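Here the complex is missing a single protein chain, while all its other protein chains stay put.
Chain lettering (A and B) follows the sequence in which the chains are written, and residue indices restart at 1 in each chain.
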Amino acid sequence: MSDQAPTDAKPRRRFTLTVEWVLVGILILVGAVMAQLSPEFLTLSNLLDMTRFIVEIGLLALPMTLIIITKGIDLSVGSNIALSAIIFGFAWHAGVPLVLAAVIGIATGTLAGLVNGWTVAYLGVPPLVTTLATFGAFRGIALGLSGGRGVSGFPDWFYVLGQGDIGPVPVQLLVFIVAAIAFGVLLHVLGYGKRVYAIGLNERAAKFSGVRVRSLLLRLYALSGFMAGLAAIIYVSRVGTAKGNAATGYELEAITAVVLGGTSIAGGVGTITGTILGLAIIISLRFGMILGGVSANVRSLVLGLALIVAVLAYGLLTRKRT
Amino acid sequence: MKVVRALSVLALAVISFATAQTITIAMVPKFTNAQYFAATQKGGQEAADALGVKFIYEGTVNADIDGQIQIIDSLIARGVNALVVSPNDPDAIVPELKKAQAAGIKVVTYDADANGGRDMFVNQATFDSIGKGLIDALVKETGPKANYAIVSAAATAANQNAWIAAMKAYSAANFPDLKLVDIQYGNDEPQKSFQVSQDLLNAHPDLNGIISPTSVGFPAAAQAVEQAGLAGKVAVTGLATPNGMKQFVEDGTVKTVLLWNPIDLGYLGVQAAYALVKGTVTGPGDTFTAGRLGSYTTQQDKISMNILLGPPYEFTKDNINNFDF
Partner (left out) sequence: MIRRLFRTSGRELVLLAILVVAVVYLGLTTNFLFYTARDGTLAFNARTIQSLLANSAVIAIAAVGMVMVIVAAQIDISVGSILAIAVFAAGYLDHLGVPPLLIIPLTILAGAALGAFNGFLVAFARIPSIIVTLATMTVFRSALLAVLPREYLGNFSKGFRALGLTTFLGLQLPVWVMFAVVAAGAYFIANTRWGRTLYAVGSNEEAAALAGIRVRRVQFMVMMVSGAFVGLAASFHAPRFAQINANEGLGFEFVVITAVVLGGINIFGGSGTVLGAFIGVLLLGLTKTSLIFLHLSADWEKFFQGMFILVAVSIDVLRTRNPLARTRQRLARAAAQPEPTAAGQEPS
């Protein structure tokens, strides 16, 4: 947590490029191994189909990348999905038109994100503490309001979002692609991205050079909440029901993908491309092993070890450069 | 791209070749870390061996609906012929089961039902018979004028809620002075079930009995009663496997354990799946022979059809040591 951050930006850019090529290499390796393990893995239909199980986590991982670059973290996103899903389901159940209910659900997620952002940016509570609290609070509200009951029986057209295809491509994968492009532009093209890196490298220096740190952080955590709300709608459409126990543990999966993708928890380093590759590696590993009949325990063992090895490798890469 | 397509064609050929050879039946329990589901696996394997079919048993370690959906998705891709599933969530599982059906896979639910997407439900015992059995076991110890509490699994568990409803209905009709003071949820975690049982005993000093219709909650509740020194004063009954309850039955904390035979349940699940795959059973009213269990006739229900394993079995001090599951 207290690793000192190198200050000049140039070698870093070259480093991130390296990390991404390493990730591409790992992905190819994983694909080859999984194809050996199961003949069904390397089929176009499977490769597309399995992305259904990572899109919601992916939607969380995109803003998480930005948040971790600012040295922050958002542990509340999984709980936020449950909260947004419950509000969405209840609103629809109470007679609100489905599209409007979805808007209300996403607004709930955004509002929850604003609570995080305000507490972090204006009250000055560390992100880990803030979102640890709202991790419990949001899940608690979702469970308490629903009391174990869920809402299901949505109209058939709604299920297209989470279960349908356009051509051979799952609908939610298209949503993710659009979101990923938007976040790529936000972080790597617009001035906003430069300010995000600046905060992560040195918050005080960023403040002095005119970055409005507080307002940026507020909006960033709100954006994370917005994406959780969006993920909630897709989640409900995929599993056909809105329940308080939705998306349990998603926050850790999203963080794992981001870190695997080369974003440093010490702040200031990370790319959207890396996160996408991290997501691709995780789902290929996990689903490939399920297909190959690898037992659940070995599956999680491999995923955990992969994370350690990847971070160790990044450590070696950075040390060589500096 | 060409390579991918070629590979996928090859893969499909491999699958269809493999499936032409043998029938594969996959059993997906709610979770794997319980003696109860291990017993259903034993029964499933026994039936598969008897029928000469390939048997896959795969589940998540803990009750995890996301993981269960992914496992079923992979089984669809692996081209199994039938699924025998105990869903963690009766609603969230439905889209995935429908996907399996669309791929030509026969879907049987066992132990717990789904609200759609299945061809048959293998019901271990009717909800009413369980509700009656549990209330009768309680009243035998506490008398008809008593306060009791329920320690359930998760608030979302469909069969738990159905049993609770059946208990309420039966006691309202037959024992008007039997009062249900609280329902708590231990989420099928031993530690949590133990704590809520303890808290129930503390919060209601006038409690006469606890009913726990879950194989994780029941031993935990019995242990809470025993540790509070209330054995003999607070009755405990519920549904659990005999092995988990033997020590409590022997020391007298628990008088009656109710359950069906989970080995038979797993056995019947696989037999039913086989009958569906072979086309012996195509709709309600059809009869098939389930190996050593004899013949079963399917009943129509609002989703598709179901069969009933039989009445629940009462384990007491006199017979519990005759069973090993």
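What we mean here is this: contacts are C-beta pairs under 8 Å (C-beta built on N, C-alpha and C of every residue); 3 or more make two chains touch, one makes a residue touch a chain.
From a predicted model like this one, the values you see are computed outputs, not experimental measurements.
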Candidate in contact with the missing chain, chosen from B:23, B:38 or B:234: B:38
Of A:23, A:87, A:259 or A:280, the one touching the omitted chain in the full complex: A:259
Given B:76, B:114 or B:201, the one touching the chain that is not displayed: B:201
Of A:41, A:90 or A:138, the one touching the omitted chain in the full complex: A:138
Interface with the unshown chain - residue positions in subunit A: 1-4, 119, 123-126, 128-130, 132-141, 143-144, 146-148, 244, 252, 255-256, 259, 265-266, 295-301, 303-305, 307-308, 311-312, 315
Subunit B residues touching the omitted chain (full complex): 32-35, 38, 61-62, 155, 182, 184-185, 189-191, 194-196, 198-206, 216, 219-220, 223, 227-228, 244, 247-248
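Keep in mind that, in the parts below, only the chains that are shown with their structure count from here on.
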Inter-chain centre distance, subunit A versus subunit B - centres from mean C-alpha coordinates, in Å: 35
Parts of subunit A lying in touch with subunit B, wherever the complex brings them together: 35, 38-40, 42-47, 49-50, 52-53, 147-150, 152, 159, 162-163, 238-241, 243, 245, 247-248, 286-287, 290-291, 293, 295-297
Footprint of subunit A on subunit B - complex, ascending: 4-5, 7-8, 10-12, 14-15, 32, 56, 58-61, 64-67, 69-71, 73-74, 77-79, 89, 91-92, 94-95, 99, 115, 154-156, 185
